[in-house]
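Note that this complex is displayed minus one protein chain, with the remaining chains in position.
In this document, chain identifiers A, B, C, D, E, F, G, H, I, J and K correspond to the written order of the chains, with residue numbering beginning at 1 in each.
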Amino acid sequence: MAAIKSPLPDDAQKVAGEALQGSLIDLIDLSLTAKQAHWNLTGRNFKVVHEHLDEIVALARGGQDDVAERAVAIGVNPDGRARTVADRTKNPQLEAGYLADDKVVAAITDLLAQIIARFRERITATDEPDPVTQDLLIAIARELEKQHWMFQAQT
Amino acid sequence: MAAIKSPLPDDAQKVAGEALQGSLIDLIDLSLTAKQAHWNLTGRNFKVVHEHLDEIVALARGGQDDVAERAVAIGVNPDGRARTVADRTKNPQLEAGYLADDKVVAAITDLLAQIIARFRERITATDEPDPVTQDLLIAIARELEKQHWMFQAQT
Amino acid sequence: MAAIKSPLPDDAQKVAGEALQGSLIDLIDLSLTAKQAHWNLTGRNFKVVHEHLDEIVALARGGQDDVAERAVAIGVNPDGRARTVADRTKNPQLEAGYLADDKVVAAITDLLAQIIARFRERITATDEPDPVTQDLLIAIARELEKQHWMFQAQT
Amino acid sequence: MAAIKSPLPDDAQKVAGEALQGSLIDLIDLSLTAKQAHWNLTGRNFKVVHEHLDEIVALARGGQDDVAERAVAIGVNPDGRARTVADRTKNPQLEAGYLADDKVVAAITDLLAQIIARFRERITATDEPDPVTQDLLIAIARELEKQHWMFQAQT
Amino acid sequence: MAAIKSPLPDDAQKVAGEALQGSLIDLIDLSLTAKQAHWNLTGRNFKVVHEHLDEIVALARGGQDDVAERAVAIGVNPDGRARTVADRTKNPQLEAGYLADDKVVAAITDLLAQIIARFRERITATDEPDPVTQDLLIAIARELEKQHWMFQAQT
Amino acid sequence: MAAIKSPLPDDAQKVAGEALQGSLIDLIDLSLTAKQAHWNLTGRNFKVVHEHLDEIVALARGGQDDVAERAVAIGVNPDGRARTVADRTKNPQLEAGYLADDKVVAAITDLLAQIIARFRERITATDEPDPVTQDLLIAIARELEKQHWMFQAQT
Amino acid sequence: MAAIKSPLPDDAQKVAGEALQGSLIDLIDLSLTAKQAHWNLTGRNFKVVHEHLDEIVALARGGQDDVAERAVAIGVNPDGRARTVADRTKNPQLEAGYLADDKVVAAITDLLAQIIARFRERITATDEPDPVTQDLLIAIARELEKQHWMFQAQT
Amino acid sequence: MAAIKSPLPDDAQKVAGEALQGSLIDLIDLSLTAKQAHWNLTGRNFKVVHEHLDEIVALARGGQDDVAERAVAIGVNPDGRARTVADRTKNPQLEAGYLADDKVVAAITDLLAQIIARFRERITATDEPDPVTQDLLIAIARELEKQHWMFQAQT
Amino acid sequence: MAAIKSPLPDDAQKVAGEALQGSLIDLIDLSLTAKQAHWNLTGRNFKVVHEHLDEIVALARGGQDDVAERAVAIGVNPDGRARTVADRTKNPQLEAGYLADDKVVAAITDLLAQIIARFRERITATDEPDPVTQDLLIAIARELEKQHWMFQAQT
Amino acid sequence: MAAIKSPLPDDAQKVAGEALQGSLIDLIDLSLTAKQAHWNLTGRNFKVVHEHLDEIVALARGGQDDVAERAVAIGVNPDGRARTVADRTKNPQLEAGYLADDKVVAAITDLLAQIIARFRERITATDEPDPVTQDLLIAIARELEKQHWMFQAQT
Amino acid sequence: MAAIKSPLPDDAQKVAGEALQGSLIDLIDLSLTAKQAHWNLTGRNFKVVHEHLDEIVALARGGQDDVAERAVAIGVNPDGRARTVADRTKNPQLEAGYLADDKVVAAITDLLAQIIARFRERITATDEPDPVTQDLLIAIARELEKQHWMFQAQT
Partner (left out) sequence: MAAIKSPLPDDAQKVAGEALQGSLIDLIDLSLTAKQAHWNLTGRNFKVVHEHLDEIVALARGGQDDVAERAVAIGVNPDGRARTVADRTKNPQLEAGYLADDKVVAAITDLLAQIIARFRERITATDEPDPVTQDLLIAIARELEKQHWMFQAQT
């Protein structure tokens, strides 16, 4: 089967593809982590944090689709299978069992900070090779940084 | 942290909890698999299958939330972290790279058949211990079997 | 053309398939009967009964789709052709021409009672072989019994 | 029970009434046929044709109500009971069992062509006696001819 | 102030203009009559007839706008002032004070029959001079005849 | 037929009833006048004034229903028939034929000013006898005064 | 726990608080009564009255929330517990068992008349001490009186 | 007045009827209790708990209608009058006056646990006599248990 | 590739096809002209005319689809390519650059008048050969004549 | 430029105008203050208070428009420019920088109490001169007092 | 008539203006081409491709408005008249008559690739002179590249 013909030259395609695949792993794992916390949460602020976490899930799922479809649009196969995510994610993982609300808020704040740092690198990296990909990463970063502030403000 | 107090006796809780945790793994992996196919698909029927796969994703994501929240409601912690899903899933996994539409249809048909078989066992197992959990599993099974027919009808 | 592969063993498939095909005939004929009354109605309560009959039509049409798609999902071909419905229906049929509102209310009450009796038998019959089919029949029966009460309350 | 008093003279009422009753049989049988195909369909184009058939069902059901209510508005009792439809329909009938997608597309194309021919005759017949009925039949014919093109274009 | 330039020759404009002005008076008076009954109604069927009358009001108001704007579009000034309506209406008028539901149903049935007769004449008259105006009158007539049947069916 | 039993004593009923019947005539005539202008309007500001007049129509129609239903709720029969409106309205009437936009704006401004003056009197009159009726009149007056400003601002 | 600090002086708070608490009992009991009739109704007008009663329920429930939240906003604790409602309600109570439609219409008419009389007293009482509370009671009274007319018109 | 004719034999009707009447009392009292807390709540988590309690009210009100209409559909008169609820409820009652948020969360958790225990018994009791009633009780129990977890998680 | 089989005889098809193709050119060019004016407009009435022009665009685009799909439904290929539109349009064309609002209003009035004249001819021409096509052209002509009035009224 | 002609005599206009201008300053400053807190908030209850503050903003913005448009409707120019607000506001102002959630809740409670006191005075002042203005101020006061309770309940 | 005063210096305006005018021609022609294919399409995948083409039309029409309004916002007159589009388009044109689905998919893929190449050049060209225009072109390019992938995936 022939690859999708990319609108980008090979070098640019390679850089943008890696940025997008890395973002995909970050965002899938973020959605799984946020759901894990959403379900196992306890504490006085349960209701608010429980619902806030679903905003993270929605953001992460919307972002997954955007980055994966951008990857294939430039001729790079996105890989979002369970094994790939588990093996390549650089995100800190939650403990099993009940999770206290304040610990969840701190963990999500930290997790978002780490993902944002990687998005910042990808934004720099894609500036030259593919401003279209860069523009997508900027848009997602803005939402991640907004949520990072909101979780941080609760600590 | 004290566990959520279950409305079920211990035995019933254990059986229902295992059924729900197993269903959770099935459904998370199903959603990741369907998204992987959604993104890497090629072939004359691309548009239709691409959109059909998102119906599977929506079904699987809705089901995840229902079974995980049911688990915690009976005092059992659901575990839907990336590593847990990757290690415990019994579903066959897709190849990396482009995926031809007819192969995807066959793979999803087969995957749904396997998940349905496990749901059938869980429905039998939970009948006595917890009819509330059983009723939820029946509702999800009906949707899975409907999609199983629809994918199979295309082969 | 190969049949759709059923998630049920042969015996269960046969019992559930017959229950579903019988329900399909009941529900198609119910929708045609209710429309016939909807159009030919007269009497002081015309407006209310005219609109109430369309609730029956909506219920019957929604139910048709559910039972027919459930049938094919378990590998049994539903048959809802005009000739099949006319020949196999066990429902009492309306007279041609204008229909007085009180007679329509009585006729629909009676018709629903007969269909409900058959649904009750099918619910019993499918309990063991296919709880998924049974659950669908229970859901439809609940709506039929609710409408049965509402029509009966007007007599 | 006295008949609804018609706004039309007897001759005009008779012609328009026959056109409407004939259309009613056509449209009820069309809806039953399209549902039968919707349920028993197989083939690579299953999903698209399955959904396309429901557009036919919606068109046929909307048209049924319009022609039947037009009939009674001019003092003619519409008859849409199962037995009447089965006995009087002139439409070719589908086989029982699974139906391949390309055969369904051909069958619906042919069926629509036959119904359209009868609608064309009714439009001519009602021009003089009742332009209000004619206008309704023209509106339905336009939708039938549009669908006829769409099914035909797939063959 | 110069008149709106009509797309019709003078003869056609005159015929169509008279048909539209006559329809305007009919429809404004119909809306006022239906509201009068809506407010002063009594009787066991109060609620149903009260709401049904508002369907007449909506139909009459929608029709007013359509015929008046059609008139000005062909260069004829519509006149819908209170005095004009009171002086030129040919409709029978309701008594002041409370109105029993069955009498209202009979009165509206009769009123609709008279308006329909005039619309039928206008449809014939405009066929040659302006098929665009005729098409509009046919559409309104269809709705009037539908309501005529519905009110008549209650008597 | 017995009158609706009023929640008000006779004196209060009489005062409130007259205020409401007067308001009804004002509002029906306002809606007919605004529609007349809506249809026969010309001038550079046609589009804006044409649409603005429909806001007046909507306000007047909503107000009609409220005051008429309030009248009957206190046991007073509202009278909104064409002849009654034509005979009792105190509003200045529009000329027949085309109406220039600036003249319409001036006429509506003046018309609203006159209606507002009468509403102000009714608000004073009903304060003691029926604060419920007064509250309704205040609410309508607020909308009338808002539109009065908006039309006046254009002159 | 300190009380909510009221924007009203003590005397005014006391009068307004009693008016609101009395209204709360009236409205909760009205909603329970209307539901009781909604469920146990029989008779030819079942469908219409059944649905009309739910308009009463919606009105009563909306009103409950408004008066209770107004009470606490002025520093008075509303009490809407089952025991309080049962002991303090002044409304006539329905019989157990089936309820004929005409008797229900009469009973609701009577019940509304009694509640309206008490609202009228509260409107007078709160005029001076708290016009904000009064305005709320007037708004609810208008709706109650509108429904009172509608039920009464059916008798 | 003749009773509604039940689709159930007498024994089954009796068991199902008692289960439904018991559930009705539970759910009405639950809605009144949750509203009482909704209005009198204080504490740092006021806003969240205030809104959360309205989810309980919505659930309890929806459930009331379902169980009461199910009761009458099987020929048993539901009784939801204020006196009946006050006398027969087994739920612990709230204190009058302000209620601290943490105490409310604990009280609702406890209250839901007691209601759930009774629903569990009713689910067991109705399994044989009426699976349609049982299915309804299961559906409500699932929602109650979900809310029970959510309130419990906050303690 | 075989042509779509027409429901019309050859002569009728030819006449209707030409009417539809002519209408298609008119409507595509109208939409391009209206957009050109929408973008390059200046003058005190900019905002109103700018938005009014988009109503023309919406009307013209909706009409394009209807006439083109009607053409292919009767077996005639519509041609709406840029070159065809540019070469065959009979409409006067706008100047490049800024366009004053009053000139635009005059130009659109004139343009609509010309298109309407051609639609009138096509309505006459298609009456006999294809009343279904005629009915579509009448519906579009009504909208064009309504807009023609509205633009003319502003001059 | 001539002033808008007021429906009020000069004395009444002056009193109502001052009440409205004062309310305008209060409400603009309230919206700016609530937004300032919305953005700079921190603390465990960040998410809830952050969203609750936007309810205040929406209330204040809606109120601004109502009072300003009421002012101009009675011929008084509202002044809501930045300098005017800054110079005339009597509200306590927030500190710059981060704001702890409990301090914000206390500050908003206090701020609302002060604004409510002024609204209460304006309600008294406008009773005689302009009941229409008074009615508007009462409606806004009710919402302010409701929010005052909700914020106070959290302290 | 004076030109719109641009926020850009002359050089920047010229570069951005040319990029926008070029994009306008591309997008208008794309919408006409996609509609031509939408209407004349045949083949087994007719329904899917027919609907997919309308996504292209929607994208192209939305983009037209954005680029044309951006052009005039920077003081450059957009030119989208039929003759201009026909003469300046660089896009390959479709044949007249029926178009097979696979050929259409290939043609649209190729057409999108050519348009994308020109957008890439314009994105580079506008980076320095006007980042606001560039940002708009990037957003459109992302959508074009996404559709390019989707059409390509079907070949």
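Going forward, a residue touches a chain if its C-beta (ideal position, glycine included) is under 8 Å from a C-beta of that chain, and two chains touch if they have at least 3 such contacts.
Quantities reported herein were computed from a predicted structural model and do not represent experimental measurements.
Asker: Which visible chains touch the chain that is not shown?
Answerer: Across all of the complex, the chain we cannot see touches A, F, I, J, K.
Asker: Which candidate, K:53, K:86, K:123 or K:136, sits in contact with the chain we can't see?
Answerer: Going through K:53, K:86, K:123 or K:136 one by one, K:136 is the residue touching the chain not shown.
Asker: On subunit F, where is the contact patch with the chain that was removed from view?
Answerer: On the subunit F side, contact with the omitted chain comes from 45, 48-49, 52, 102, 150, 153-154.
Asker: Write the list of subunit I residues that the hidden chain touches.
Answerer: On the subunit I side, contact with the omitted chain comes from 41-48, 50.
Asker: State which residues belonging to subunit A touch the missing partner chain.
Answerer: 113, 116-117, 120, 123, 127, 134-135, 138-139, 141-142, 145-146, 148-149, 152-153
The criterion applied here is as follows: only the chains that are shown with their structure count from here on.
Asker: Going by the stated contact rule, which chains contact subunit E and subunit I alike?
Answerer: Of all the chains present, those in contact with both subunit E and subunit I are D, F.
Asker: If you match contact pairs by residue number, which of B-D, F-I or F-G shares over half of them with E-I?
Answerer: From the options B-D, F-I or F-G, the copy of E-I is F-G.
Asker: Of the pairs F-I and A-K, which shows more C-beta pairs in contact?
Answerer: A-K
Asker: Between subunit D and subunit F, what is the separation of their C-alpha centroids in Å?
Answerer: The computed centroid separation for subunit D versus subunit F comes out at 49 Å.
Asker: Measuring centre to centre with CA averages, how many angstrom lie between subunit E and subunit H?
Answerer: 53
Asker: Determine the centre-to-centre distance between subunit G and subunit I, using the mean Cα coordinates as centres, and give it in whole Å.
Answerer: The computed centroid separation for subunit G versus subunit I comes out at 59 Å.
Asker: Would you please write down the residue numbers of subunit K that are in contact with two or more other chains?
Answerer: 42, 45, 48, 153
Asker: If we use the touch criterion from the header, which chain pairs count as touching?
Answerer: Pairs of chains that touch one another: A-B, A-H, A-J, A-K, B-C, B-D, B-H, B-K, C-D, C-E, C-G, C-H, D-E, D-I, D-K, E-F, E-G, E-I, F-G, F-I, F-J, G-H, G-J, H-J, I-K.
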